[in-house]
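Let me begin by handing over the structure; questions about it come next.
The complex is shown incomplete by one protein chain, all other protein chains being positioned as in the whole.
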Amino acid sequence: MAGSDKIALAFSGGLDTSVAVPWLIENYDAEVECVVVDVGQGLEDLDGIEERARAAGAAGCHVVDVRDAFVEEFIWPTLRASAIYGRKYLLGTAMARPIIAREVVRVARQVGATGLSHGCTGKGNDQVRFELTFAWLAPDLDVIAPWREWDIRGRKDAEAYARRAGVPLPPARTSMYSRDRNVWHISHEGGPLEDPTTMPDQDMFLFSVDPRTAPPEGETVEIGFENGTPVSVNGERMSALALLERLNEIGGRHGVGRVDLVEDRIVGLKSRGVYETPGGTLLYAAHRELEQLVLDRRTLELKDEVAMRYARLVYEGRWWGTEKEALDALIDVTQRYVNGSISFFLCRGNLSVAGRSSSTGLYREEYATFESSSLYDHADATGFIRLFGLPYRLAGQARLEDVQETGAEPERAPDPGEMAGSDWLD
Amino acid sequence: MAGSDKIALAFSGGLDTSVAVPWLIENYDAEVECVVVDVGQGLEDLDGIEERARAAGAAGCHVVDVRDAFVEEFIWPTLRASAIYGRKYLLGTAMARPIIAREVVRVARQVGATGLSHGCTGKGNDQVRFELTFAWLAPDLDVIAPWREWDIRGRKDAEAYARRAGVPLPPARTSMYSRDRNVWHISHEGGPLEDPTTMPDQDMFLFSVDPRTAPPEGETVEIGFENGTPVSVNGERMSALALLERLNEIGGRHGVGRVDLVEDRIVGLKSRGVYETPGGTLLYAAHRELEQLVLDRRTLELKDEVAMRYARLVYEGRWWGTEKEALDALIDVTQRYVNGSISFFLCRGNLSVAGRSSSTGLYREEYATFESSSLYDHADATGFIRLFGLPYRLAGQARLEDVQETGAEPERAPDPGEMAGSDWLD
Amino acid sequence: MAGSDKIALAFSGGLDTSVAVPWLIENYDAEVECVVVDVGQGLEDLDGIEERARAAGAAGCHVVDVRDAFVEEFIWPTLRASAIYGRKYLLGTAMARPIIAREVVRVARQVGATGLSHGCTGKGNDQVRFELTFAWLAPDLDVIAPWREWDIRGRKDAEAYARRAGVPLPPARTSMYSRDRNVWHISHEGGPLEDPTTMPDQDMFLFSVDPRTAPPEGETVEIGFENGTPVSVNGERMSALALLERLNEIGGRHGVGRVDLVEDRIVGLKSRGVYETPGGTLLYAAHRELEQLVLDRRTLELKDEVAMRYARLVYEGRWWGTEKEALDALIDVTQRYVNGSISFFLCRGNLSVAGRSSSTGLYREEYATFESSSLYDHADATGFIRLFGLPYRLAGQARLEDVQETGAEPERAPDPGEMAGSDWLD
Partner (left out) sequence: MAGSDKIALAFSGGLDTSVAVPWLIENYDAEVECVVVDVGQGLEDLDGIEERARAAGAAGCHVVDVRDAFVEEFIWPTLRASAIYGRKYLLGTAMARPIIAREVVRVARQVGATGLSHGCTGKGNDQVRFELTFAWLAPDLDVIAPWREWDIRGRKDAEAYARRAGVPLPPARTSMYSRDRNVWHISHEGGPLEDPTTMPDQDMFLFSVDPRTAPPEGETVEIGFENGTPVSVNGERMSALALLERLNEIGGRHGVGRVDLVEDRIVGLKSRGVYETPGGTLLYAAHRELEQLVLDRRTLELKDEVAMRYARLVYEGRWWGTEKEALDALIDVTQRYVNGSISFFLCRGNLSVAGRSSSTGLYREEYATFESSSLYDHADATGFIRLFGLPYRLAGQARLEDVQETGAEPERAPDPGEMAGSDWLD
């Protein structure tokens, strides 16, 4: 690149990306345009960030608030897909990366940048997620990942480099943890958590109170859905972002939504993370509860399989492309019927179903009773079971013939009775 | 059947099966041999049951305690498979039916019965589960399902029939609920629960305390596994049955393991059930936590897919046969590495991971840090991401060429940027 | 039903449904409205069919030609889904049943019928397919399946009944086979085919010549697709029906498209069928060839999984409802890119790819060569393999440490080397 080149850098204001600015200028002889994408990191992170960018040497700093789009275009689809990674993780960091990377590309196009950069380390998931979005949206631009190129190996190296480059150090991070925060969740990694045998201290948690100290009287909350999308809390319609923030407050004050997980990173390593997702946990639980009420079993089974695939796709940063769009189209059809509301009683970390309501529900009290009706004649069950079990009867018959004819070990199938003693069929 | 025929009846001692005895004698001109299979229903159910069987007219009554086999041969395999139905249900009733039916067949063979019978209604799951086991183990015997044949339509009809037949009525069931209990769980159905908008009363629960009234100080419990099978609690090795009973106590006193579910029955209806599985909930959570630590991601993914298939199989009573054996063989291989122990801190319904330990774990603290090492060079990530994302770059490239050449809508793929405004790529 | 009731009967003009007319009148005291749905059974079947219906006693006979809709609404979606049952069967009969049943319901609504009937036997698939469509479209109407009710047990019984009822016998079927024919395929079952050890006679086949006697010079055919839908043959655009008929001729004269299959019926039995689908075989092959060229591997993998699910759904008559619509929505997205054409050289039953062409293809000759380029640097492979294989290296490392430390059997994983002798690692 020539000296007139520009590089768009995903900028967080932290030490890592503050150091990246002079390093990119020095090593790529380029102007650096910082892009700050607000997905709900919290005010303290964004305050004065433009000044920090310029102090680090950036030619420009572009702050974009995409919180609404983040909830509507990234979080809601993932929720509707019931996507969960590693059986527990609600994908808070994974969903944020494609939208941040998209905004970096958008700015890059506006300013005519020829390079894209980010501050992710070489051992984590986020580098993959950033660069897959870059590859999809801007295959013509160069990608520069300073952490995989430079010699800086830790906080001390970075501070030394900053001092040499005349970059003011950001307020010292006093935390032992590496954190990622947005409107959906906060994650905690590193430090004492790297030892999987230790339980996190209560003072690590930031989005939720200790369940033991939550209000003993609890609280009931009702969440309303239209076509699988959350639209109301306790009967009050509100915007996507406001709804999520409301549920974060409610869930958080009852200690709901903590997860402690050993997970498999994209790059082939296992790592341990702790997540707080109070509102998201309520939303996932409510959405699934409503689906159980309104979707037929085959559609539920299909959705369960799709959910695992969707979760891997989101986790691995493969947010764009045909597979994603195809899955979304499938899910959209299923969500036509996901209308109604679910109530939970929250108390000290516990979440109990307090009510289900849907006009499109397939559950009907009159069918559930054990009486016959025009829709269900008990006698039907006889024929059903006989044909449902026909392959069993055929195989059982073959097995029995073998036993009777040969007196020997049945060839057709092992005798399940043997599990509890071999002589009982005599 | 001739008058000398014998029918083996799965006998619970309740009103339904007590009435079935004289009904079978009258309608099939047969002797009835009652089979009482103890899977942990509770002493009150089994006390004096032989007398009740004979009082109802049975020629014989065979009480079999299969609790150990139930845990070892039916519960542990389902746990190792991580099988969960309807996203929540730990399959307590479903697992019990095949072993009960197996014992009925066993007795039928011993006494030379030509017919098999049970007291399940015509609208539920259990008739299917019983009769599939019958079809597999005894395709040569007749199956009689009184509830699908007789005119008795409810409790009053049954009591009237009992009085006419001179059968002493069992102690009146005062409960509003239809329940099924064994060493693994207790289920509650019917009555007020048929209304999905109502939350169950606290006094319905029998295996677990109200989480709000559980001891505030909580308790830590450690569960040890060998080859995926639980072997110890708090370091003390014990038998399968004792271990499960111990965990039921521990979980129950902290209010752990309640589930409220609208589920899809085999026969095509939705129904609502509430389950208490305190020990089982601890076991599932611990087993999965350990698997996350020791299994590689592809094996975990394989297991997650198998788990859904296994759960449907168990729920639908398809316990026997090639598919089941094949899945068990697959799971056995994966469980070779599931050795170690998991600790939970239980407090007022909450379950937090308090420790993980395994000598066969793939998680290692030294890999998890963000430093390079001989095993992991940060530079490797560059090549990895470039090839992992290559199809993205190719498709992105094609898309871009379309845009540039034609100025028109890209043919290759919709522009994801459009989601946030159509003009930004210019 | 009262005497003024009407029953709409799916009428084929064969002996079975001809006998059903007087039987329904006699047993249900109803008027019978025959519905003849033309899906391409062939002229000889439809000629004079109205007269035959009236001669059998029908109050009315409604002939509907739905061949275009059959191809466009039923065959094309199944083709686009790549759905194949039992690894070979292209679902010709299964796809026809829902459209026939839909037309029967349509007529029933027009004439105000209260009952629906068909002539399917009680052991086959078609009864299920008919009645599932009836259940979906007309849950309020009664369903009458004469073959499951009456005492007629075979051709002789039916002929006797016809004579008694004064119904003129349809032209005697001289064939040994039970056949189903439409614009997509012809199936052959029964008679000598019930013996799975025998090969069908050449004179059984009706849609395709013996490959051995096909023209030795062969023929090249090019099939064009738009959005996954076939639109042209040899460059000539034509209607869906005309295109299929053209390909049937071409495939048939080269002996392409025969399948001999032992399959699993919905009702739990295995049966053997032989199918001829000459045009369909060309279409499936061309469509899949084109997909390999234009879809990325993850989308292909997704489609392959969906194809199996879709095939079961079609085979089992579950054509309607959320699962089907959701799968179609998914497939629609994938088919946006399936544009282009595939040529085959056909010769004596063989089908060789003679050309592939697509403007949306992901295959590009310049990438396929073994040279480096801006898109692909050979050095990238090093990092890719190291991280792709990282879990392997970690597990291998653990295994090795076990061997070295203990000298014993590795705990982590069995030694693959043992397969070829246990001592070689020394």
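For reference, chains read A, B and C in written order, and residue numbers begin at 1 within each chain.
As a working rule, a residue touches a chain if its C-beta (ideal position, glycine included) is under 8 Å from a C-beta of that chain, and two chains touch if they have at least 3 such contacts.
Because the structure is a prediction, the values reported are computed rather than measured.
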Touching the absent chain in the whole complex: find that residue among C:128, C:158 or C:223.
C:128
Hidden partner chain, touching residue among C:59, C:206 or C:385:
C:385
Against the hidden chain, chain B presents residues 267-269, 295-296, 298-299, 302, 305, 309, 318, 321-323, 325-327, 329-334, 336-337, 387-391, 394
On chain C, the omitted chain is touched by residues 66, 69, 73, 86-87, 102, 105-106, 109-110, 121-124, 127-128, 131-132, 135-140, 145, 147-148, 153-154, 190, 194-199, 211-212, 216, 218, 255, 258, 260-264, 266-267, 269-272, 288-289, 292-293, 296-297, 300-301, 304-305, 308, 312, 318, 320-322, 325, 345, 347-350, 352-357, 361-365, 367-372, 376, 378-382, 384-385, 388-397, 400, 413-414, 416-417, 419-420, 424-426
Hey, which chain A residues sit against the chain that's not shown?
296-298, 337, 359-360, 362, 364, 367, 375-377, 379-384, 386-388, 390-391, 393-395, 397-398, 411-413
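The definition used in the following text is that only the chains that are shown with their structure count from here on.
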Using only the C-alpha atoms, find the rotation that maps chain A onto chain B and quote its angle between 0 and 180 degrees, to the nearest 5.
180
Can you work out the whole-Å distance between the CA centroids of chain B and chain C?
36
Using mean C-alpha positions as chain centres, tell me how far chain A is from chain B in Å, no decimals.
27
Suppose each chain is reduced to the average of its Cα coordinates; what separation in Å results between chain A and chain C?
38
Where in chain A do residues touch at least two different other chains?
267, 269, 296, 305, 318, 321-322, 325, 388-391, 394
